[in-house]
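With one protein chain withheld, the remaining protein chains of the complex are depicted in position.
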Amino acid sequence: MNNYLRRKITDKLMRALTVFCAIFVLLPLISIFVYVISKGITSINIDFFTQLPKPAGEPGGGMANAIIGSLILTGMASLWAIPAGVLGGVYLSEFSTNKLGTLIRFSADVLSGVPSIVIGIFAYSVWVRPMKSFSALSGAFALGIIMIPTIMRTTEEAIRMVPHDLREASLALGINRFKTTIRIILKTAMPGTITGVMLSIARIFGETAPLLFTAFGNRFWHQGMTQPIAALPLQIFVYAISPFEDWQRQAWAGALVLIGLTFVISLTSRLVTKRKI
Amino acid sequence: MKKLLTIIGGVFISLIIVSGVFAAKLLLINGAGATFPYPIYSKWFYEYAKIDETVNFNYQSIGSGGGIRQISEKTVDFGATDGPMTDEQLQKAGAEIFHLPMVAGAVVLTYNLQEVSNSRSSLRFSPDVVADIFLGKIKKWNDGRIAQDNPGVNLPDKKIVVVHRSDGSGTTFIFVDYLSEISGAWKSKVGKGTSVDWPVGLGGKGNEGVTGLVKQTPGSIGYVELSYAVKNKLPYGDIKNIAGNFITPSLESTTKALDAKVDTMPSDFRVSLVNPSGKDAYPIAGLTWILVYKKQNDKAKGEKIVKFLNWAVTDGQKYAADLLYAPLPNSLITKIQNKISEIQVK
Partner (left out) sequence: MKRSKLTDFIFQKVSAVFALSAVAFAILILFIITKEAFPAIKNFGFPFLFNTRWDPVKENFGALTFIWGTIVSSLLALIIAVPISLGTAIYLSELAPSKIRQPLSFLIELLAAIPSVIYGLWGIFVLVPLLRETIQPFFAKYFGFLPFFQGDIYGVGMMAAGIILSIMIIPTIASVSRDIFMAVPHSQREAALALGATRWETIKLAVLKFSKNGVMGAVILGLGRALGETMAVTMLIGNRPEISLSLFAPAATMSSVIANEFTEATSDLYVSTLMEIGLILFGLTLFLNIIARFLVWSTTNKASFGK
């Protein structure tokens, strides 16, 4: 009986402990939210969204150029990485032989594990130095490499969930492989694919490390793709470690905008799919 | 769903097109380097954008080491440094690089000591005390040798937290150049350069990072450019100079340090201002240079750079005093202008 009691108590204790763990996980999340929102809201104003940064130490100014810069960088990275990732995923699930598929899958996994700072020095070596200029393009190149593996693997998984009957029915009707894949399979697998795409967009939107050596930052409006460009996370980093109070204030405002946009992207992907894959 | 994607895609593509249109209008000239003059450079570039609306100067304060590296790699149009390039580095760059002094500034010892900063006067430091703090030999604020220089100040029994730069830095160069001058132990143990192997302390990125760390860490001491300390309302110490006077870092005492060297200025302007002989000269001062290639390969950019440099050493100088940099004396400005006129724009 004593033994039974002990088992009972252990059971209760351990179960309570798991609840405690779950609550503990939420603490930093809540703290981050409270700080980013409370400090961010009081710091955000119209200037923040419309003005260029002021000289160091002067109060005022905003991060308009950085917000647009981040959108452009993300857009350009998406422009090449989404087609590459999606088509790569299609190839993996539809055409690849076993051996080649394993190699590609393995490479994609390796690629997704490469620390983003290493991708940054890679992009610096193959793009910035030969072209003799830090540029928006080199930044988008680095970000794209980060996107590809995630998109490729989620697309593959999503396509795998498309029932075989659908594909066979379409092919039996004499519709060729290309049209079957694009019109039937990809369309059915769309929600899963979009989730992967959105997740990868949300991730690169907040990436800082690879931009240090590529996009480099810019205090003015963007001036074309072959020039350095401002990025929101980069600006937050510079302002966060600065001693100027007004810059620290703007770092919180930037954090609020960054977190807001990132969550909007994540939430959109959830709404689109309404399920986790 | 398709609509949503089309909209998102449309927005991105139009943004990219818009940015392409922008590109045609403005010339962007990129520079990178020292954080020491960043307050005045960012002021200059901000003001200059209003004077010449066809050009923007984008300056990223990544550290003097970065300025030297990136101009040598030609990834930027101009560099900036407060530690002059070595002969070896100049050799490596492949083409002739000019050092053009822009302003002079002071490196100050700033500290975060609640107990003392309430009193009116700032702490005083002898050169050997400074060296030993950064060598890790003096560990506490109430050390007898600090107390000796500061009679009547109630120093707390607190550990000294040294804060230094984690990146390649001209501020570091000026500071360790000074330490090497005044301390044999420093010279043999650590030496001088834009990055060194620090015996003790925390590393912060840029003058911004060091100031930030000092501000956040009670008991800390670090070296930063004067305006960083002033703008952040941090106290900074008086340093004893060769003449034996404790000198408060200021615009005037920096100018005195510059005056002491103007007459003997070498033609390439690579000169150290530390430990000057002047009676009222602040001992840890330095020039800050913009680095440009003598031969400018891009005509449009080259012309704009020359125009800007001429503006900076003349009209631009009036912004220096407000930000606590010492403006250049007229005799030196003429010499620099002669040098600028040697820049060849193809």
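A and B are the chain letters, set down in written order, and residue numbers restart from 1 in every chain.
To be clear about the criterion, a residue touches a chain if its C-beta (ideal position, glycine included) is under 8 Å from a C-beta of that chain, and two chains touch if they have at least 3 such contacts.
Fair warning: this is a prediction, and the values are worked out from it, not measured in the lab.
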Requested in this report: Write down which of A:118, A:131 or A:169 is the residue touching the left-out chain.
Outcome: A:118
Query raised in the report: Which listed residue (B:65, B:101 or B:283) would be found touching the missing chain in the intact complex?
Result: B:65
**Report entry** Which of B:124, B:205, B:256 or B:301 contacts the chain that the document leaves out
**Finding:** B:205
**Report entry** Positions on subunit B where the hidden chain makes contact
**Finding:** 32, 62-70, 89, 92, 159, 161, 166-169, 190-198, 201-205, 212-213, 216-218
Query raised in the report: If you put the missing chain back, which residues of subunit A would it touch?
Result: 7-8, 10-11, 14-15, 17-22, 24-26, 28-29, 31-32, 35-36, 83-85, 87-92, 94-96, 103-105, 107-122, 124-126, 145, 148-150, 152-154, 176-179, 181, 202-203, 205-209, 212-213, 233, 236-237, 240-241, 248, 251-252, 255, 258-259, 262-263, 266, 270, 276
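Methods note: only the chains that are shown with their structure count from here on.
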Query raised in the report: If you look only at subunit B, which of its residues touch subunit A in the complex?
Result: 1, 4-5, 11-13, 15-16, 19-20, 22-23, 26-28, 30, 32, 38-39, 42-43, 45-46, 49, 56, 58-61, 73-76, 204-206, 208-209, 211-212, 214-215, 227-228, 231-232
**Report entry** subunit A - residues contacting subunit B, complex
**Finding:** 54-58, 68, 71-72, 74-76, 78-79, 128-129, 132-134, 136, 190, 194, 216-225, 227-228, 238, 241-245, 268, 272
